[in-house]
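What you see is the complex with one protein chain gone and the rest in place.
As written, the chain order gives the labels A, B and C, with residue 1 at the start of each chain.
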Amino acid sequence: MTDEPILTVENLKTQFFTEQGVVRAVDGISFDVYPGEIVGLVGESGAGKSVATSSVMRLVDNPGEIVGGEITYKNKTLVGFERAGDELVPRDEMLTNEEMRTQVRGNEIAIIFQDPMESLNPVYTIGHQLKEFILLNRELDKKAAREEAITMLREVGIPEPEERFDDYPHEFSGGMRQRVLIAMALACQPELIIADEPTTALDVTVEGQILELVKELQEEYGTSFLWVTHDMGVVAEICDRVNVMYLGEIVEQATVDELFYETQHPYTNALLNSIPRPDQTIEELVPIKGVMPEAINPPSGCRFHTRCPDAREVCTEIEPTYSEITTYDGWPHNASCLKHEDVGYDVSEPIENEARKGTEGTEVVQ
Amino acid sequence: MAHADPDTQADVEQEPVDDEFEAKVGLSYTLAKVKQDTTARLGMYIVGAVIFLAAFVTIDSNISTLTFGRIDNFVFAENVLGNHPERHPPAAEAETTLPPFFADGGVLSHPLGTDIYGRDYFTRLIYGSQVSVTVGIVATGIGLIGGTIVGAVSGYYGGWIDDVFMRTVEILYSIPALVLVIVFTVFVSGGRPDIQYAVIGVGIAFIPVFARLIRSRVLSVREMDYIEAARASGVRDRNIILRHVIPNSFAPVLVLATLQIGVTILIVAGLSFLGYGAQPPTADWGQMLSSARGFMLPSPWLSIWPGLAILVTIMGFNLLGDGLQDALDPRIKD
Amino acid sequence: MSDATTVGNDTGDIEAGETLMEIDHVSKYFSSGSGFLSGFFGSPDVKAVDDVSFEIKKGETIAVVGESGCGKSTLARTVLQLLRPTAGSVRYKGQDLTELSDKEIRPLRQNMQMIFQDPQSSLNPRMKIGQIVEEPMKAHGLYDSEGRTERAKVLLNKVGLDPSHYNRYPHEFSGGQRQRVNLARALSTDPDLIMCDEPVSALDVSIQAQVLNTMQELQDEFGVTYLFISHDLSVVRYIADRVAVMYLGQIAELANKEELFENPKHPYTEALLDAIPVPDPRATNARGTLEGDVPSPINPPSGCRFRTRCPKVIQPGALGKEPTDLPDEVQAARLQSYELEPAVWQDTLAFTRAVNRRSFVLDEGESDQTEISLPPEEVRTRLESLFFKNGWPEGEVERTINAAIDSLSNGEWEDAATLLSNTFEENSICAIEQPTYTVAPERGDIHVVNCHLHR
Partner (left out) sequence: MGILRYTVYRLIQAVPVLFGLSVITFLLANSMPGDPVSIMLAETESDPELVAALEAQYGLDRPLHERYVNYMIGLAQGDLGYSLYYNEPVLTKVAERLPVTIMLVASSFVFAIATAIPLGVIAAKNRNQPSDHASRIVALIGVSTPSFWIGLMLIIIFAYQLGLLPSSGMVYPWHSPDDYRFIDSYLGIGSTQVGGITLPWLEGLYYETARHLILPTLALGTLHMATIMRIERSSMIESLHADYVQLARAYGVSERKIMRKHAFRVSQLPIVTIIGLNLTTALGGAVLIEEVFAINGMGRLIITAIQNLDYQLVLGTTLFFGVVFIIGVIITDISYAYIDPRVSYEEDS
């Protein structure tokens, strides 16, 4: 841990102001990414993973807004607030939108989206789009940019790259498009790539190819990754450290081995117990009962208490603090669970919640 | 929907559910939703008002032989208009063309002035609404019924039936509706065009519009998993169409019908303007515009009011149609 | 159980473990064109399912697994006669369904139900869930109105929903709950078989497990058979008894679950199992990644469909020279042996595919590799360092490679690729003959491996 993190996110809050009320999609999350690291951000749909990543890029769409927290990228303040009277206002050193665009997006932080089918403009050729981003983010002339684009296409395993350069996106398969998106990210030579579920839409063999490719390229270029996924298999395979999100909060963070073998949070544990495995036959899966509540009106106390098999009275009242439980090999293992706090969990009564009810999923979505 | 963020999408789209379980799919829900939208509400009021006026004077008239004077029987009409015998077209009063009340020489008893025969123009405009609304609804109804039959058959059976139908639609599409209707009207009326022939003609000319929409809906609904589920369960084709296909194709058809009433009114106004729709002395907005053409210089208001009436009416149907579309399609949300 | 929970089957009942359905050489081709003129302009068939045979046994869960576009969903629909097969027969309790008219099949559908992937579109949004569950019973005239309501409520309870939600609409339920409604509907006529098309792949992991468990409980209680279509090997390993792996319209391998996962024989199955990420950071995942994309089903590769991507393609002639009753061209292929060392053959194959895909550069200074001009010796040196680390092949192979090198040195990649592919790939037994083999299983009772390695 000699290096400084290249990306630090502290207490980030992003909210959506809808007619139904304020959706607290990201509610005070903190994590960091060190150079050359692949950091995972795991959670089920609705956990707020994608909002977190678009907050880092400052690309949150209306009616969403970053309402608090600090994001620092290599001494640049991407998000920073100060108190002015009763309100939080952006600090002076926070980059303007124009600075974000010219200094950060693309050339420092690049992003790979989930859906390779929709992420490429259908009316321009692959080569044209790749070249455009290279010209924008690297100081190359047109000819050099074209050569770089072809090289990157070959690098990510596009067959016959000279010819495919002039093809349109619809002439590529899903896996090939995802490779193009990776080529785009790498071609801009950023230090950090945010990969937002880049393999979710792909077939398993293609996913395998892409994961192998990323591992190889990561070794070659030393790029850091923030890898968003819901797939614990992908996490185990590719990540160095993992953040587990539940309902807008990070509930556990550790190195990948620690997370799987020294699990500290009941949600992580439940998640690991609920997934079927390809490498062994499991007789009985233990599902997480119930459904995730809505971020518009999250449960009091610990947000997981409605579905937690270990929930007790105290969990409904006291909000756990996200804190370091142990350290492993110099890396902290953080979790937010009252089990690890001295607030009377041990003497509290277990509560009757969905996890302990006989029927599953009987409640109606509210 | 293309949206930047699947996560928030999930959050934002889970709307709270009211206890009224009927609500979300039924007509009452749609109406409630329309009421929430200011512009759609405006459309609803306009349409409501026009239909109200039209219905008021419809009592014992029919389109081809409009009778004048019955309006006196209505309290509403009396209050608004007073009792004006000059509404009838006595030739002697031909020179008493009055401008609207706010212009020089205008009188409040004829708020919008009188026409060249001295008939109260406001009254005639209201009679005009009767013709236009009836024409709009009847012709759209013909198009809707015909289109549903043709579209459903074509979409459901496919194959050569569909091919023949699609080509026929293309042919009908290729001739401008106005020309087609005029030729048709002249043909069926034996050279004596009148509004009822125009209505039938417009209705037939719009069958392809509905048929195309219904066909495409049938084709897309047919692809839904619940249709396959019903087929896999062994539900009869007839029940699949009745219970699954039609109820789920209804919403866009309703929207189109609303918008199409506006289009029909436009076309019929054009027909009457050219002399192939309503014939004098029927008070039809298009026909009134046609009669007013010769007096544009001395009496421009004769041309202004009927056009404004058409504009407001059609705008009402358009606003309502757009509002319905938003209310019925949960994907279009601002 | 009350009256309302049982339905008598009209055809002769069979015991668990006996054959419920036989799928016999079933093919389903689609025409790729549409419209009345497509005939003039020629539209080749898409071979979605091509000559597939297997059996479904009563009470089991048989999974069909494969990647998107492999034809698994088409196969399932062909089994249920929702799509009529182009060839072959499907027998239900001995009765050939392909010979029956739609009208004759309709009553039989009582015994075969279906659930779908997309919980959003699989329920009619304008019907209450009670009506949805009752619809199949109504279609087959089962029970009176009250009996249907009673049974619907019983079933809703069985699948883990509150029966008092009978009058609610689908949009009021979450994805997982809608899948439960689907299950209740499928169970309503007490069918023998439920075809499940990716029933949990649209659900979140935690919900997936809930639904899978419910499905198993229901199978135990009602003795229903599942034909389970999925792309997810982990889910299949959890729920299935037997597994068929499909690739490009054909079955690559079929075996009992343990046998298939622990003792995979087909290179494609092996590749699938290697590719899937294991949720365990300590698992040593030796991955032999598959190259390339799935070929088009309009014009699938000859012989073994997987051979264009297979890492274990058999070198021409390697199958031995003893005379058999095989067709002449197969014999010829067997006789023309190159007898390369396995490692050298692997290198040759890798080189052939790399030229095809142009995935390497000969001249690093030139971005467009079709415009190079290099002396052949230089190309040879470069190829040696890139591909032929295990030694240079000899004899006729070397002559072919030298000819390819000549083409490459002029930037004629196209020519080189054609020559190499014709010589090495197209002459393999894998390209000439379609494999159909059965091997003795270590576990379970059946193991079909359609690969020439297991002849």
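Rule of thumb we're sticking to: a residue touches a chain if its C-beta (ideal position, glycine included) is under 8 Å from a C-beta of that chain, and two chains touch if they have at least 3 such contacts.
This structure is a prediction, so every number in the text was calculated from the model and none was measured.
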If I consider the whole complex, including the chain that's not displayed, which of B:G48, B:G105 or B:P176 touches that chain?
B:P176
Quick one: which of B:F52, B:F102 or B:F187 touches the chain that's been left out?
B:F187
Could you pull out which residues of chain A are in touch with the chain that's been left out?
57, 59, 61, 101-102, 104-107, 110-111, 113, 115, 118-124, 132-133, 136-137, 168, 170, 181, 184, 188
What chain B residues would touch the chain not displayed?
1-4, 167-168, 170-179, 182-184, 186-187, 189-191, 262, 266, 269-270, 273-274, 286, 289, 292-293, 296-297, 300, 303-304, 306-307, 310-311, 314-315, 318-319, 334
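What we mean here is this: only the chains that are shown with their structure count from here on.
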Taking each chain's C-alpha mean as its centre, the one farthest from chain A:
B
Chain A and chain B have mean C-alpha positions lying a whole-number Å distance apart equal to 52
The distance between the C-alpha centres of chain A and chain C, rounded to whole Å, is 32
Check each residue of chain B and list the ones that touch at least two other chains.
17
For chain C, write out the residues touching at least two other chains, lowest number first.
168, 172
In their shared complex, at which residues does chain B touch chain C?
17, 21, 24-25, 160, 163, 224-226, 228-236, 239, 243-244, 247-248
Quick one: in the complex, what on chain A touches chain C?
44-45, 146-147, 150-151, 154, 157, 159-162, 173, 175-176, 203-209, 211-212, 230-238, 256-257, 260-261, 270-272, 274-279, 281-282, 284-289, 291-292, 359-362, 364-365
Flag every residue of chain C that touches chain A in the complex, lowest number first.
67-68, 160-162, 165, 168, 172-174, 176-177, 180, 204-210, 212-214, 231-235, 237-239, 257-258, 261, 271-283, 285, 287, 289-290, 292-293, 356-361, 367-370
